[in-house]
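All protein chains of the complex are present and in place, except for one that has been dropped.
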Amino acid sequence: MTEIIAKEGLRSEELIVNMGPQHPSTHGVLYLELRLDGEIVVDCRPHIGYLHRSCEKIAENRTYIQFVPFTDRLDYLGSMNNNLGYVLAVEKLLNLQVNARVSYVRTIIAELNRIASHLVSLGTFAQDLGAYATPMFYCFRDREKIVELFDEICGGRLTYNYMRIGGVQTELPAHADKYIKDFIKYERQKLQEYNELLTYNAIFLSRTKKIGILKPEVAINYSVTGPMLRASGVKWDVRKDEPYMLYDQFKFDVPIGKVGDSWDRFKVRLDEIGESLKIVEQAIQGIPAGNAVAKVNKVFKAPPSESYMRTENPRGELGFYLVSDGGLKPYRNKIRSPSFSNLAVLPSIVRGLNVSDMVCVLGSTDIVMGEIDR
Amino acid sequence: MEKIFRKIKNAYLGMISLFIGMRVTIKNYFAPSVTLEYPIKKKKMAPNFRGMVDLKPEACVICYQCIKICPVAALDLTHKQMVADGKKKNEITKFTYNAELCCFCGLCDEICPTDAIFMNKMYEVSVYDHNQVMNIDLMNENKYKHVDANYSLAAEIKINDLNTVGIIQKSPVAPVAAVAAAPAVSAVVSPTPAPEAPKPTSTNKETA
Amino acid sequence: MIDPLSVQVRSMVINSSVILGFISISAMFLIWWERKVSAHIQNRLGPMIVGWHGSLQSIADTVKLLLKENIVPAGADKMIWWLAPFFVVVPSVMAFVTIPFARNFVVHDLNVGILFITSITSVCVLGIFMAGWGSNNKYSLLGGMRSAAQIISYEVPLLLSVVVVIMEAGTLSMQGIIQAQEHGWFILKPNLAIAFVIYFISSTAEVNRVPFDIPEAESELGAGYHTEYTGMKFAMFFVAEYTNLFIVSAVAATLFLGGWQGPFLPSVFWFLLKSYGIIFLSMWVRWTLPRVRMDQMMGFAWKFLTPVALLNLLISGWFMLR
Partner (left out) sequence: MDLNQLVQAVREKFPDAVAEERKAALVVKKESLRAVAQFLKTSELAFQNLHCVSGVDWKDKIEVVYHLYSFKHRFMLTLKVFLPMEDLAVETLSGLWESANWLERETFDLFGVKFLNHPDLRRILNPDEWTDYPLRKNFDRPDFFRLPQSEGLKAGG
C-alpha cells in the first residue's frame, strides 16, 4: 500500500452515485446521476422518462371532454388546477364564455387545491431535511380537510375530474360555505404553527439559507415559473399580471423572496397559502347565485384554430397548447409542464453543494414526476 | 468582541427557536388523534364518492352513451333485438366492466340519462387474480360478491340516490355544444337536456 | 484463582442473566414507545392492534424479522459483513456491566466504571463502519464514513463533560458517583448543568439520533450503513441502537440526576424513571427537529461544544482548587 502511494502519489477518484429511480427523496421516479468528490456534487445529470405515458398522444385520440381525467394524472397533487388549465384552454379554443358563478366556484376549488398542494410540498420538503415525518403529518392533516371537501363535492380524493368545458361537474354542497370558512380560520392558526415549528427553527434555517441560490436572470433564462421564480425575487404571477377567469377582482399579494435560496422557496409557498386563503375568503363571500354545472357535452367540434392557455399551477405556469383541425379531437395537445422547466435548472444550481444540500434543493424545487414525464 | 456577542446572541436565539418548535410538538402530543384505525373503523364514503362502476340492469336503455364517453374503454356492451309478446325489445347480451382499465373518472355515471350506471362506494377492491376484476358482468346482481362479501346492490342503489353527480336542474337555454362554424358565445352556459332514450324500435342498424 | 462457586461469581451470573433479559425487553419496549410517542406527536394513534395499545407489536415484529430471508448482497465483503452486527451489539450489551440499576444491584461495580462504559460504547463505531464497508454499497459506505467521523468527534466533548463529573465526585466508580450525589444532584450545580447539556447533545450524536442521524439520513442515503441488512441482522442493529440509547440515558441519570437515589420508592424504580425520562426527552427532540448537515455538525462539535466543554472544565477546576 505504502509503496503504491509512494510511487503514484495519493490519488482521489470521483464517486458516481445513482440517486434514484428509487430513492426516498427524489419525489417519484427521478434518476439523478451524481458525480461526487467526497460528498461534494461535481456534476448532476437528471434522467427522466420513467413515468412517460405519452399523454399528448393519448390526447390526440380522445375527445376534448375525455381528456379531462388524464390531466388529473399530470400533476397529481394539483389535479384541480390541471383540470382548470385544460378546460380554460379548450374554452379559449371554442371562444366560450362562462358565467360568473362558474368562475367563482372554479376559483375556490383551484385555490383550495393550491393550498393542498403547497402543504404537501412543505411537508415533504421538511421530510427531505430529516424532520422525521412530523411536519409532513401536520401538513397532511390539514390537507386532509381539503381533500375531504373535494371528496364530498366530486367523489375523488386525488384525481378529481371536476372541471367541465363550460362549467363544473357538481354544485358545491350546502354546507361548503361554512366548512370553507371554518377551514380558513383553522388554517390561519396552523400556518402560525408551521412558522413556529419550521420556518424560524435554527437548524432549518442553517440547512436552507443560502443553499441552492437561483438568480432571477438564470430563472427567467431557464423559464422557471411559479413559486421558484417568485422566490428569486421576480414579482410575476399569471393570476396577477395576466389575469384569467376573475382573478383581477380579488385582492391578494404576490409573495416574493429576496435571495432565491431554498428557504425563500419554502417561505414563498408558505405565504402563498395565506394569499390563497385570502382569495378563497373573498370568493366564498362574493359567490353569485346561478348554475355552475355543465352537462357533459357528448360531442362537439372545435373550429380549426389553436390556443395557448397558461394558468398558474401550484408548481408554476401550466400551459396547454391546443391545435384543432376542426375535428372531434384535438389535433395536437402540447402540455407545457412547470416542473419540467423547474427540474432543468437543477444541475446548474446544485454544482458544488454537498449531497445533503442537493436533497434540500431538490425538495425545495417541488417537482412532480407525473408532470415532467407526462 | 462584538462578533462574539453576536454569536452568543445567535446561539441563544437558535436555542429558543428549537424550544418553540418543541413546544408545538408537545402541544400536539396531547391533542386528540386525527386518524382512524383503518381496518377496524372504516370511513363512510360520501354519496358522490367514485368507487367501482355499478349498474341497475332494469334501468339501462342501451343508449351507448357510457361506452362512447369512457376515455379508457373499460366498458363493453352488446345487445340484440328480441321479439317478445309481439313487441320488439332490445336486450343486453353482454355488459362487462374492466376495473383494471377503469380510471374512475365518473363520466359514465354523469352522462347516463337514466342513472342506470353509477359508481358504488366500494373502495376495498383487492383481489388475488386479474381475472376477478377484468370481466365483471354488470348485469349480474352479485357482481362484486367475490370482491367483498358484504356487497349488496340494493344498498348501493340506496346510497347512490343521494348523489348529485350528473343531476342538474333542467334549463330551457340551448345547449352549449359549440360547432366549428359558430362557436357559442353564450354568457350563461347551461346544461344540455338529457339525451333522449333511443327509440325502442330500432332499425336493423343494431345487430345481434 | 477465582472460585467458580464463590458468592461474588454466583451473583454476577445471576445479575448478568437478569440484565440480558432486561436488555431485550427494554429494547422492545423502547421501540414500541418510540412508535407511540412519534404517533402522538404526529396526531396519530400508532400501533393499536397487537395487545393493549399495540404493546406486543415489537414481539410481532421480532417474529416477522426472524422469519425474513437473509440476503447477502453480491460483492459484499462476507466476513466483515457478517461480523458487523455483532460488533455493534456486543459492546452495547457489555456496557451494562457497570450500570447501577439499584442500591445494591450492579453486575460488577468496576472502580473505573465510567471509563469502561465510555470506552466500550466507542467500539460500536467499528461495527458501523464494517457494515458500511462490507455492504459494497456506496450509500452504506458514505453512511459508515459519516458515522466514524461523527462518533469520534463527539467523543471529545462527551468525555470532557464526564470529566467534570469525575472531578466533582472524585471517583470513577458508578456507585461512587451516585453516593457523591447524596446531598443534591449534580445537575443542580451550574457547571454540571452545562456539562449535562453538553453530555445530552453529544450522546444524541453518539447514538445517531435526530438531529444528528447523519449516518442513517433516510432522505439522503436510503438507510445508510444498514441499507443492505435484512431479517435478524437488521434487528440486531435496531436493538443495538435502542440499547445504546438506554445506556447513554442511564449514564446521564447516574452522572447528573443522582442515579437510583430518591425518596419513598424502591431505588430501581427511581433509576428507571430517570432513565426513561431522559429517553422521552430524546424522543421528543427526535420527532421535532430537522437533521443538521455533516459539516455543520462537525463544526458544532469542534468549534462550539469542545471549547465550551473545555472552558467548563477549566472553570470547574478553578472553583475546586480555590
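Lettered A, B and C in written order, each chain numbered from 1.
What we mean here is this: a contact is a pair of C-beta atoms (placed from the backbone, for glycine too) under 8 Å apart; a residue touches a chain by one contact, two chains touch by 3 or more.
Predicted, not measured: the structure shown is a model, and the values here were computed from it.
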_Using the document's definition of touch, tell me which of B:V24, B:M45, B:C70 or B:V133 contacts the absent chain._
B:C70
_Please identify which residue in A:Y162, A:Y222, A:Y247 or A:F300 touches the non-displayed chain._
A:Y222
*Quickly run down the residues of chain A that touch the omitted chain.*
48-49, 52, 54, 56-58, 60-61, 218, 220-223, 234, 236, 241-242, 306, 308, 310, 317, 319, 321, 323, 331-332, 334, 336, 340-341, 344-345, 348, 373-374
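Everything below uses one rule, namely that only the chains that are shown with their structure count from here on.
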*Treating touching as the only link between chains, describe the layout with one word: line, ring, star, complete or other.*
complete
_Taking each chain's centre as the mean of its C-alpha atoms, which one lies nearest the mean of all protein C-alpha atoms here?_
A
*Between what two chains do the most C-beta pairs come into contact?*
A-B
*Which residue numbers or ranges of chain C touch two or more of the other chains?*
41-44, 287-289
*For chain B, what residues touch not just one other chain but two or more?*
18, 21, 24-25, 28, 34
*Residues on chain C engaged by chain B in the complex (per definition of touch)*: 37, 39-45, 48-49, 284-285, 287-289, 304
*asked:* Taking the touch rule as given, give the residues of chain A at its contact with chain B in the complex, in rising order.
replied: 62, 65-70, 72, 94-99, 102, 134, 138, 141, 144, 151-156, 159, 161, 165-167, 169-171, 173, 193, 196-198, 200-203, 205, 290-291, 293-304, 326
_Residue ranges of chain A touching chain C (in the complex, touch as defined)_ = 15, 17, 23-25, 39, 126-134, 137-138, 141, 197-198, 201, 203-204, 206-207, 354-357, 359, 363
